[in-house]
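Pasting a structure here, questions to come.
With one protein chain held back, the other chains of the complex are shown just where they sit.
Here the chain labels run A, B and C in written order, and each chain numbers its own residues starting at 1.
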Amino acid sequence: MVDLSVKIGDLTFQNPIQPASGAFSWEYNDVIDLNRLGALVAKTICREPRLGNPTPRMAETEAGIIQSIGLPGKGIDYFLENIVPEYAKFEPPLVVSVSSESAEDFAELARELSVPDVDVIECNISCPTRNTTGGNFAMQEDHTKMVMEGIRAATDKPVWAKLSPNAGDLVAVALAAEEAGADALVIANTFLSLKIRTDNFRPALGNKFGGMVSPALKPIVLRMVYQVAKEVNIPVIGVGGVTKAEDVVEYMLAGAHAVGIGYAGFRNPSALTTIIDDLETWCDERGIEKVTDLIGAVKDDDMEMDPLVAASHGV
Amino acid sequence: MVDLSVKIGDLTFQNPIQPASGAFSWEYNDVIDLNRLGALVAKTICREPRLGNPTPRMAETEAGIIQSIGLPGKGIDYFLENIVPEYAKFEPPLVVSVSSESAEDFAELARELSVPDVDVIECNISCPTRNTTGGNFAMQEDHTKMVMEGIRAATDKPVWAKLSPNAGDLVAVALAAEEAGADALVIANTFLSLKIRTDNFRPALGNKFGGMVSPALKPIVLRMVYQVAKEVNIPVIGVGGVTKAEDVVEYMLAGAHAVGIGYAGFRNPSALTTIIDDLETWCDERGIEKVTDLIGAVKDDDMEMDPLVAASHGV
Amino acid sequence: MNDLAPDRKYTNAAIPVGGVDPHPDKPSGEFITDVVSNDWVNDEYKLLVVRAAERALTAYAGQFYHLLCPSPDGAEVWMRRPMSIYKVDKAATCLEFLYKCEGRGTQGMATLAAGDKFNVAGPLGVGFSLDPAWKNIVVLGRGVGLATLAPLSQLAAENGVGVTAILSARKSNLVMSEDLFDELGATSITVVDEDGSSAVENVEKILEKLIADGKADAFFTCGSSRLLKLMQNLGKKYDVPGQVAMEQIMVCGIGACYVCMRTFEVNGEKTLKRVCREGPVFNMQEAVGW
Partner (left out) sequence: MNDLAPDRKYTNAAIPVGGVDPHPDKPSGEFITDVVSNDWVNDEYKLLVVRAAERALTAYAGQFYHLLCPSPDGAEVWMRRPMSIYKVDKAATCLEFLYKCEGRGTQGMATLAAGDKFNVAGPLGVGFSLDPAWKNIVVLGRGVGLATLAPLSQLAAENGVGVTAILSARKSNLVMSEDLFDELGATSITVVDEDGSSAVENVEKILEKLIADGKADAFFTCGSSRLLKLMQNLGKKYDVPGQVAMEQIMVCGIGACYVCMRTFEVNGEKTLKRVCREGPVFNMQEAVGW
């Protein structure tokens, strides 16, 4: 039987399937067995209690949804006291996602989150509805470097940087995060989007802009994971449009060590554990002994070309 | 009955519906009445005959397609001699899309295309599978400025710049194109994407990367059109995911003067003329007298907020 | 050599009727139910009856299911739709949903026919609760809000609590559940817009009469902001406790995403709560309308 475990930094995860931040909470234990997941990932928390954005916070689009939740939550103190213990009842490592509008506060939050029950600090530096100077640091490499350096200095926990698909030069941002000391990169957050209702001429979301989420976007995020994984020396976690075991394989072939799943778990609460089962079957049927053999195994070094076209491309 | 005509620069188009470059040719006259379209838009041409990219050039994804055609064509001489006369048989203005890997050649091509039967030169500075220094100038504002300035100096025809959704700071690129003298902006080209086949571990396209096209992407492009239209003083043409009259309305509300349509015409060859009909009906049913009244008419200045949340946002 | 076929597969382990239940002790699950019937109740509402696995039948009044609606038009419906449980028929191992055909999701539901499969997740949320001290309660519902209140009346009947049901609708032919309420021994009063009887002032009179008659140990409502306000005012004035079932657009339905929040006023302080997790049934006095 295939060995599904993957290592990211010094931490071992029993399989490469993780929930995506904001799409999961310990309450999913009402439906599935959380101990089967590769990791537990808490929703992004901020320092102060936040109410989040005006409703409606979600609208369906032609092929997916846009959402703008606005990082509501009861703040870090409540989180450490009441939520972390809920996650601690389960076995998989706990990844805590955190966001802030200033680099100093970000570092301080990371320090405060460095408690025994927290295994990884995921830095949500890419919330699409925040602006580049107020929380969405991942649009620009210098902002990314600055904020990640502060966090790195503040904690000994593994730190992961969650990057933005809205950045123009994602590879540069990724390299900046690596240089600043990130242990892994999570690619990607949501695509900044807008829907206008034609019945009342108003934006469909209370917050106007929202982040788009859809299986449709997988090829774009996959391209980003592929480009980044070729350039960095730290693990990449692919997040975007995973709805089945083949998608996990595709991300791993492109260079990802693991995947995060959001939408699929909304559509089918039992999706995550089923994808783990299916991935196991997929590997076993093909005699793949370690799932890590898939990482970066895309065959792209001998692209078959139409001979005539190859000639015209100087190959 | 509603007046569907729109002006872009000095040119009047009988309605805001145009085909998107690469998704249309005079051969569509076999199926629909080309004289009903707002404009005719020829596929991007280059100086030399080009064979284009290795096949397969298209693959279906979860929700859309990725494609990498590679701008095949018989070159500008053949185009001027044989293709322009085919388009000249029809009444709507002819928009000619052009691409090159160097700014000098781009300008020279624009000069050569400045013949009477050509009404607009659309500068495809955003082909996603070209790199930033070799044809995909629209990733960076300085490249955009440089290439568009050369073209502007070379021709008196209206020049439109087709921008890239892969740019990180699209507003900056748009402002650069405007400053360089572009008469209008076409937003946007396709999203750089990758699909890897899990049966043979190979990229699904012969050219590895491809541009994604799907109605799913409309909210992302709509957001770009909205952001850019707020900042520039030249018309914007929205291109991405239009499949019905309501989508045209949505783009116009966001600030577009017109829309380009690709995918919908592939799916339904009779889509474009039907969308024109439906748009007319939509406006008539609502007593809208001029379709131009819709441009930028989104009601976003008095967003309704949950009172509590509004307070927390300082409103 | 066909890699395209799996492009659109979704993955789940929803439990079919008669299937093995991997988690018999969990409060909620993803189930594949069998459609038994799906008939029009009036011009706007349909009643869907589905047969479900045993654990799915633990739903109680006020809880909801999150439904994966089929497409009405050949393209996907991307999000589930929350729907109150209208009736749990343990004998027939059936769940019933009463719904109004509105947008794509419910229009898709309307296409379901006997024999079709239908994926439902639940039961979810916190439903109605009855204080043993209450002998008589009043339920006031408008439109499809009655779908949510019907099983409460059943619960009350089972606990020997008397129910007066005030059923409000635009037109008399849109009043549903009258028979159901009658069957359960509830006294039902119908008010409609047609003859003005549904006017707030008139409903107010009816409620005050019930309070005076000792028939209103608690208030329950769903489906109308206006009627909620009325009950809140009377409840405050006459010290009648109450519960309200709220609605909000949902994504997860489980408490993870914070999409479904609404404003509540608890001890004079405003706060946001998740309709799917802390609700959909809330203390009536805490609700801030909708």
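Quick note on the criterion: contacts are C-beta pairs under 8 Å (C-beta built on N, C-alpha and C of every residue); 3 or more make two chains touch, one makes a residue touch a chain.
Predicted, not measured: the structure shown is a model, and the values here were computed from it.
Between the chain not shown and the residues B:L4, B:A23 or B:A229, the one that touches is B:A23. When the omitted chain is restored, the residue from A:D10, A:D199, A:E285 or A:D302 that touches it is A:D199. Listed residues C:S37, C:T58, C:S71 or C:S172: the one in touch with the omitted chain is C:S71. On the side of chain C, the interface with the absent chain consists of residues 2, 4-5, 7-9, 70-71, 73-76, 102-104, 107, using the contact rule stated above. Across the interface with the omitted chain, chain B contributes residues 22-25, 27-33, 43, 51-52, 55-58, 60-65, 67, 69, 72-73, 214, 243-246, 264-271, 273-275, 277-278.
Simple rule for what comes next: only the chains that are shown with their structure count from here on.
Once CA atoms are averaged chain by chain and compared with the all-protein CA average, the nearest chain turns out to be A. As a whole-number value, the distance joining the C-alpha centres of chain A and chain C reads 35 Å.
Distance between chain B and chain C, defined via averaged C-alpha coordinates, is recorded as 47 Å. Chain A and chain B have Cα centroids lying 31 Å from one another. Residues of chain C in contact with at least two other chains: 6, 272.
Multi-chain contact residues of chain A (touching two or more other chains): 51-52, 55, 61-64, 214, 243, 246.
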